[in-house]
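Just passing along the structure, written as structure tokens.
Missing here: one protein chain of the complex. Every other protein chain is in place.
For reference, chains read A and B in written order, and residue numbers begin at 1 within each chain.
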Amino acid sequence: MLRTRPWVPYAYLAPAVALIGLVFAYPVARVIDFSMRLIRGDSGPFVGRLNFELVLEDPTFHAALKHSAILLLTVPVLVAIALLVSVLLYDRVRGWRVYRSVFFLPYILAVPVVGIVASYIFTRNGALNDILHQVGLERLAVDWIGSSRYALLTLMIVIVWREVGFGIIVFLARLLTMNEEAIEAARIDGAGWWARLRYIIVPELRGTMEFYAVVAGITMLAWVFAYVFTLTKGGPGTATTVIELYIYNQGLRNSLPGMASAAAVILLAFTTVLITILFWLRARAREEEIA
Amino acid sequence: MSRAEAPALPARRRPGRLRLRPGKIVRQIVLAGAGLTALYPIVFMASTAFKDRAQYLENQYDLPWPLYFGNFSAALRGGTFFLWFKNSVILTTGSVVLCTLCAALAAFAVARMRFRGRDVFFSLNVALMVVPPVVMLIPLFVLFVDLGLVSTYQGTILIYAGLTIPFSIYLLANFFRAIPRELIESALTDGATNLRVLVQIILPLSAPALVTLVVVNALWVWNELLIALVFLPEDELKTLMVGITVFRSRYNLDVPITMAGMLLASIPMILLYVFGQRFFIRGLTAGAVKG
Partner (left out) sequence: MNQFERPLSRRQLLRYTAGGLAAAGFAPLVAACGGDKESAGTGDTGTGAAKPGNLKMWWWGEQEAVGIKKWVDDTVAKFKEQQGSTVKATLLDTDAVIPQFTEAAAAGNVPDIQFLFNGIYHMENVWLGYLDPLNDLVDAKVLENSNATQLSVFEGKQYRVGFYPVGFGLSYNKDLFEQAGLDPDSPPEDWDSFVDACDKLKAKGVIPIGGGVKDGYLGEWYLVNTLTQNLDSAQDALSLFIGELDWRDPKYHEHWVKLEELKKAGYFNDDIGSVELYQGIQLYDTGKAAMCFNTTPAIPNSQKQLGAEKVGYMVMPTFGTGSMAGTPITDTQGFGIPSKAADKANAAAFLEFMHSDERVNAMWELSTQIPANKSFDASAIEDPLLKTIDEKWVAGDTNVYIADLMPTLFWTDAMFVNSQKILNGESTGEKAGDVAAEVTAKWKKQNPDLLENYKTWGTDLAEA
């Protein structure tokens, strides 16, 4: 540790703290205040829990909540695909570096670009269905984004398509730093591919998988706006409306910043719970390691 | 991406791994299928951009022939594309520079100085990494109207810098901590001030972490949609990401022009990726692999 006069560290922190104050602290305090008012202008009359009641009884919010929860289901899918592909690549099949570049490419594209391109590929008479017809899979040629039944699934497919590249790269990077002796020893002992995956690779990757799962989980709860906005705008109906879009619509489109703030507070509570669980898991894992 | 294949394989690679076995073939099939899936939307975007409208309506998935270049001039006509591009460059550069500066100072204090509240600050900082931006959206807008910061580069740069700073402090602090104490102490005995220690010793040693940070933050700001949408609505200030959503509605009937626009918007990042793949991948995985 450097020895400094007592105020010096704070001087170093000051610019960052000022930014955090401006962008996080003040707005979060304000959003809590807003959530208890009927906001017209920069404030409005205090209405207590009314906004929360209105949000909680709003069917559109229920739909948004349900869809955000369903989007969380993509997390295990992402982890599984990333694990499978990265392990295959780790075996250094011919051309693995090319594959690695290819799998990462979608992640380089901006989300709005992905959303817009997908919105054309997935139309009823779009390229995907054309291809399905060509190869004789007409049965699979559904109305991907035009029907409530499939739109959320399509959204999930698009999200997985782009986000999984990051997982593959992260897992592979971790695998490449792994000590290979253990795997080699297991192989000599006659452990099959599956056993090596299950008993050696997965435990070794656990930390990285956890990290990725958390990043992906937060993405699903709090960063899918750009996907939804460019792919479906929440439709058809409310079939792909998620919490983020609900807050945006309620606050900006429907002129109800108070209700939007209440929904934002609820979302904040969710993410706080999530991160607390994570901290707790980590702390426990560390204790186990020590023990 | 042939250069990805070129470098020598890692030393750990064992001979004999390339022997053709049934398992290998299955793996190649799985990987090739996954690779095609990863590439297809990009191929669709690129090939559609080189079709004229009639060719596209006739066949959506074929490769374009003869190549048609008119979409690009149509997409670039009027120069707004370059304007949006310029705006994105300004915002990305401004916020990445500001964020990196503030984060480096703060991370230095956190990693290398003793002060009251340090651990609390660091934990809070980690927690901020998961706060969804949509939560702050409405109060920030109200505040920025008061401050006259809506529709200004400065205002939006502050928001982006603020939103990216928690992760930046986290990453840099972890890196700064790992720098050997002896290096710093020898500088101190030479009479260097704290700031000089940071600038002349710590930062140069942290070049990889700084590159990581710049890559991650630049990618994030470049691709951001929600904040740009709300805080820079005026045409002359739109970012590329907001621009392409406008673009899409403007050329709604001419998918090839839209795709040409999408392709143009993606080219900077694709080029960066192709020529700086190493930095990209290392940058994006650095935070993850340790965790």
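By our rule, a contact is a pair of C-beta atoms (placed from the backbone, for glycine too) under 8 Å apart; a residue touches a chain by one contact, two chains touch by 3 or more.
Remember, predicted model here, so these are calculated numbers, not experimental data.
> Kindly name the visible chains that come into contact with the excluded chain.
The undisplayed chain, in the complete complex, is in contact with A, B.
> Check each of A:Leu84, A:Val98, A:Ile157 or A:Leu252 against the chain that is not shown and name the one that touches it.
A:Leu252
> Given the contact definition stated above, which residue among B:Val30, B:Ala46 or B:Ala74 touches the chain not shown here?
B:Ala74
> Based on the whole complex, identify which of A:Asn125, A:Asn179 or A:Thr276 touches the chain you can't see.
Considering the complete complex, A:Asn125 is the one touching the chain left out.
> Please output the residues of chain A touching the missing chain, sorted low to high.
These residues touch the chain not displayed: 38-43, 54, 58-60, 122-126, 143-149, 232-233, 235-238, 248-249, 251-257, 259.
> Kindly note down the residues of chain B that lie in touch with the hidden chain.
Interface with the chain not displayed, on the chain B side: 53, 74, 77, 138, 141-142, 145-146, 148, 150-151, 229-230, 233-235, 242, 245-246, 249-254, 257.
Keep this in mind: only the chains that are shown with their structure count from here on.
> Using mean CA coordinates as chain centres, what's the chain A-chain B distance in Å?
16
> Name, in rising order, each residue of chain B that touches chain A in their complex.
1, 4-5, 9-10, 12-13, 17-18, 23-24, 27-28, 30-31, 34-35, 37-39, 41-42, 44-45, 48, 59-61, 98-99, 101-103, 105-106, 108-110, 112-115, 118, 121, 125, 127-128, 130-140, 142-143, 145-146, 158-159, 161-163, 165-166, 169, 184, 188, 194, 197, 222-226, 230, 241, 244-245, 248, 255, 258-259, 262, 265-266, 269-270, 273, 277, 280-282, 284-285, 288-289, 291
> Which bits of chain A are touching chain B when the two form their complex?
That would be residues 1-2, 4, 6, 8-10, 12-13, 15-17, 19-20, 22-24, 26-28, 30-31, 34, 42, 84-85, 88-89, 91-95, 97-106, 108-114, 116-118, 120-121, 126-127, 130-131, 134, 161, 165-166, 169-170, 173-174, 176-177, 180, 193, 207-208, 210-212, 215, 218, 221-223, 225-226, 229-230, 244, 247-248, 251-252, 257, 260-261, 264-265, 267-268, 271-272, 274-275 of chain A.
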